[in-house]
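With one protein chain withheld, the remaining protein chains of the complex are depicted in position.
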Amino acid sequence: MPLRRPEFEQAWERLSTWLRDPARAAITVGLAAALLAPAFPGVRSSTLNILAGVAAIAIAALGLDVLVGRTGQLSLAHAAFAGVGAFATIGVGGRGAPWPLALLAGVIATALVATIAGLPALRIRGLQVAIVTLALQLAAEKFVYPDDDLTGASLALDRPALLSSPKALYFFAIACVAGVLVLRRRLGVTRGGRALLAVRDIELRATAFGVEPAAAKLGAYTLSGAITGLAGAILAFKESPGAISDTSPFALLQSLLLVAIVVVGGAGSGAGIVLAALFLNGVPQIFTGFGRDAPLLSALLLVAAVVLQPAGVGGFLTAISQRLRRRAGERPDPRPRLVDLGAADASAAALRDVPRGLSLRMPAPALLEATDVSVRYGGVTALVDVSLEVRTGEIVGLIGANGAGKSTFFNAASGFAPTTGSIRYRNVELLEQPAARRTSFGLARTFQDMGLVRAETVRENVLLAQTWLAKYPAAAGLLALGATLSTERDLRRRADAALELFGLDHLAEERLGDLPYGTMRIVEIASAVAAGPDLLLLDEATAGLGPEESQALGDRFLALREELGLTLVVIEHHVPLIARVCDWCYCLESGALIADGRPNEVTADARVIESFLGRSAAATGGRKR
Amino acid sequence: MVGTDRQRPRRLVLAIVLILAMVTAACGARFDDDTPVAASRGATGDTTQLDAGTPVDGAVTVDPITGETIPAAGGPTPAAGAGNRAATATTRAGSSSASAVAAGAVEPGPSTGVTATRIKIGYLLPLTGAAPVPSNFDKGANVYWRYVNDRNGINGRKVDIIIKDTQSSASVGKQEAQKLIEDDKVFAIVVLDRLENQKAIGAFLDARKVPNIQIQTPANLDASQTWTFGVTIDHAVQGALIADYLIKSHPKASKLAIVYENTSELHPGRDAFTKRVQALGKQVTYSKAIEGQENNFSDVALELSNSGATATWLYMAPTPAAKLANQADSAGYHPTWFANSISWGFDLVFTVGPKALAGARAFSPWLPLTDPRTKTFRDAYQSQTGETPDDLGIVGWGVGEIVGEAIRRTPNPLGQNNFRHSFQNLDFKPQVWAPVKFGAGVRNGAANVAVLKESGGRWALDRDFSSSF
Partner (left out) sequence: MAELITGLSSGAAYALMAVGVVLVFRCTRALSIAQGEIGAFGFFLGLRWADRGIPLLGWHPPRFATLLIAVVVGGLIGFVVERLVMRPLVRRPPLDALIATLGIALFLALLELRLFGTATQFAPSAVGEWKIELFGATLVASRVIGIVLAAAVAGALYVFFTRTKFGLAVQATTGDPTVARLLGVPVNQVYRFAWVSAGMLSGVAAALLGPSFGGLTPFGQTEFALRALAGSVIGGLDSVSGAIIGSLIVGVVEAYGKAHAGPGVDSLLVLGLVLVTLLVRPKGLFGATAAA
């Protein structure tokens, strides 16, 4: 069938848009070059053999980057992990198992070891993790490496027939690099990867989205180990026939060079890391002339990269991409679009159509009922015997001076504070439920100082907020198995509906941190709504907004109730807004409830004026002008 | 929006299928340049020529005037690649006639690296990395072959050598070996590295059917490795011999100690030593594994002095050996230190442990620099390089003597197989090296060692080559 012109043009356009992302372009061009490399004159099988090793190093670095880029933790034991992969591959393959099984053994063994090595990371952080992995690397080097039984040095690994030639091994290694890049991409678009970013940047709040930090962290170690184990297995096959006799590829120096590759390549950038591996590891081996100075150059580049270009090569790729987009005039208006609030469509209405973890029988009369709630941090009492209730369909205002305990009440309800007393939600005692589960009951909240990942796009953040709805296992997500694709499609549809509802759809692909603060706040509310709550707790939603935007947000509160049937609790300093939208109002002072009633009654209360309104009204007035 | 959503997974699947297809296609391709070099090569016609000192791609080579090593820049150029390919073609064309020519008892085998006037020999040396040898090592080799070439070479052929760096790593070593075989097309390869690396590289070269000469000889070299030749004493044999020497001859010790680097390749030597000491009715009062990169030997020093051993074998590289001896010296422990020379039996070690190693002894496959029989070497080294010779260069010279002799004894047409055959029958007394005697099934032709003794910060000959004490 002859190709029609419009179709051709359309395909070309799609291809050129796809390639406009320099990281994608680099990977595509690189992969093409890698596949064609053996055909180039002057590329001998010895060169291919070296390149296969470089591919393995790149894979190990990509594995390390799952930790560095996704969890912000540094491991100095990844060369040892690669060693585990190689030794396990030899240990199984050298005893006569077929090679795919040996490879799998290398991957699984390393994943296991890495998971165990990740256990301390659940309790300690950052620098300490680095020190522990450093000690681990040294212990492995001195305890495991000299033992032939552990390293399999006394065994002989046969070169599998399929990988018998350097060319075959080379293609296999390149295919593995491509596979790992695809896996990383999958990680980015599924719940596992989102959870990791949340744990990295907003660990303590991630549970509000249904993220389980411990599982996410261990998962990262497992995945990182599995990938690095693959690198080890490739190295084992590269050395075959025979076992690995010297352990220098798995020594501390190599761990440090892996860190150099990740940092120079740019944490989080697959393309950058592969390029860095090729440059730092491959070039010196192929052009032996400056082999002696290669590690020296790596060290120098590492320092230079940390100081001058922390985003590494990947940072350059991103910068190019941004410049290209800017030139193409794709910089959108960073403010939310004005939306016709009455016309929220069916997909927005369906946002609340999610499975609930409790009985949906209408509670009477209160949706949320707090009785004698107290919060104590050490010796400080932040909340004293507060009792209040929120009825279905209400918009309840929570007012009080700074430090009065408003946010603390939200923390108590959403599980972020040590709380005594009772908070019943739909007749379930919330204080007996883990924070992550409360989200599934239909409780969502925003934070006073933004509980989102600024380094990610708006859409990714809205997707992150729906983590509790992504019920497929994180591992299945990586391999696109089971209901992953359909679930992700649903979540994306929900995200788009929520963004549209708040007039943010044109900003979906923007990095959150690049947007004005006011817009970020709206994104946070949109994220909370996307999680499909019945009760929405909004902490100072209008902070950072101008008067018109505040006004519009007030309309939106009302619309959320009218169109979506949400119940809202809002912490607000903006009295006119409270008066306009709230049905009921509570006022806190020094952790205790001092007044409640209709907004106009409460704001007229003498104690309330004394404690809060006098000062704050002046402040609000000041902000207005 | 919805449309692209549905297309996304399909595109992913398509991409994966595409990649898999490409890989399968590529793997299924024929690998003509990967067939073993030895399989189809004849005895005539390789026209590649290299003058002494011509920089070879990516290799370390020697300036013919100054004798300095110059690392050559750049990788294999397309032109060089094309040249080699042409050479290969010529070789293939000549192969059928060659097999017809070979009428003697031994097939000459492939003549890779050999022309009517030239022979190309590769060296794999640990010039950098974790456990490198100082560069005078390769200078010695260069000096020997220039000495030979200046005297019309061997049987009319001059010898070119190409030295590659293993970076003290078996995997790099194997990579470089592959380059030597496939890119440089060398005739034979001389290897030196840490025992475990040496073993791995040797096995690799044997599998590729390239004659390879191992300067260090791992214990119990595999008898099936018929392309590999050891020219220094087997580590297990040496272990027992050391016990004999220290107990029966000098210093007639009854309590002995051994400290060894924690590598399994050293276990046969250690075990042979311990067993022989016990068989002689004496005691190994201290046996300890240490780490090569360790700095802190206070514990070993203390335990050694408590052990009462009067002779201690430091079975390790020079760096830890000197550090350990220095720390033991500080702790007041002064036994007769003993070295198996390839590890720390070089003069160099006395600059690191000047006082502590006084009176140390070593088994050595070569003569000390102070011995008059090394005069030819010293003169040649001095005149060629303008530098004062040291005992590191002797190793290069001595191994050169052995390889040269084996080539000399190989009848024309020279090929890798009949070279191997003549090596297998070699019985030869080099000038500066212990006599080597191979024979049917013998993988390691060295059984003799000289005993060296520290004297004024240098090694001096204490007992000439001998195979028993």
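Going in written order, the chains are labelled A and B, and every chain counts its residues from 1.
In the analysis below, a contact is a pair of C-beta atoms (placed from the backbone, for glycine too) under 8 Å apart; a residue touches a chain by one contact, two chains touch by 3 or more.
Source: prediction; values computed, not measured.
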item: Of A:V132, A:V384 or A:A455, the residue in touch with the unshown chain; value: A:V132
item: Listed residues B:G281, B:G332 or B:G456, member touching the removed chain; value: B:G332
item: Residue among B:A207, B:L302 or B:A358 that touches the chain left out of view; value: B:L302
item: Omitted-chain contact residue, chosen from B:P354, B:G386, B:G439 or B:G457; value: B:P354
item: Which of A:A299, A:A319, A:L479 or A:A604 contacts the chain that the document leaves out; value: A:A299
item: For chain A, the residues touching the chain missing from this view; value: 72-74, 76, 120, 123-128, 130-132, 134-136, 138-139, 141-144, 146, 253, 256, 259-260, 263, 292-293, 295-296, 298-300, 302-303, 306-307, 310
item: Positions on chain B where the hidden chain makes contact; value: 131-132, 134, 262, 288-291, 293-303, 306, 318-319, 322-327, 330-332, 348, 351-354, 356
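What we mean here is this: only the chains that are shown with their structure count from here on.
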item: Residues on chain A engaged by chain B in the complex (per definition of touch); value: 31, 35, 38, 41-42, 44-47, 49-50, 53, 142, 146-148, 153-154, 162, 165-168, 171-172, 174-175, 178, 182, 235, 238-239, 241-242, 244-246, 248-249, 251, 285-292, 480, 485, 489, 492-493, 496
item: Residue numbers on chain B that touch chain A, as the complex places them; value: 1-2, 5-6, 9, 12, 15-16, 19-20, 22-23, 26-27, 29, 31, 33-34, 58-59, 71-78, 81-82, 128-130, 164-165, 167-172, 174-175, 178-179, 182-183, 194, 196-197, 199-200, 203-204, 207, 262-264, 289, 291
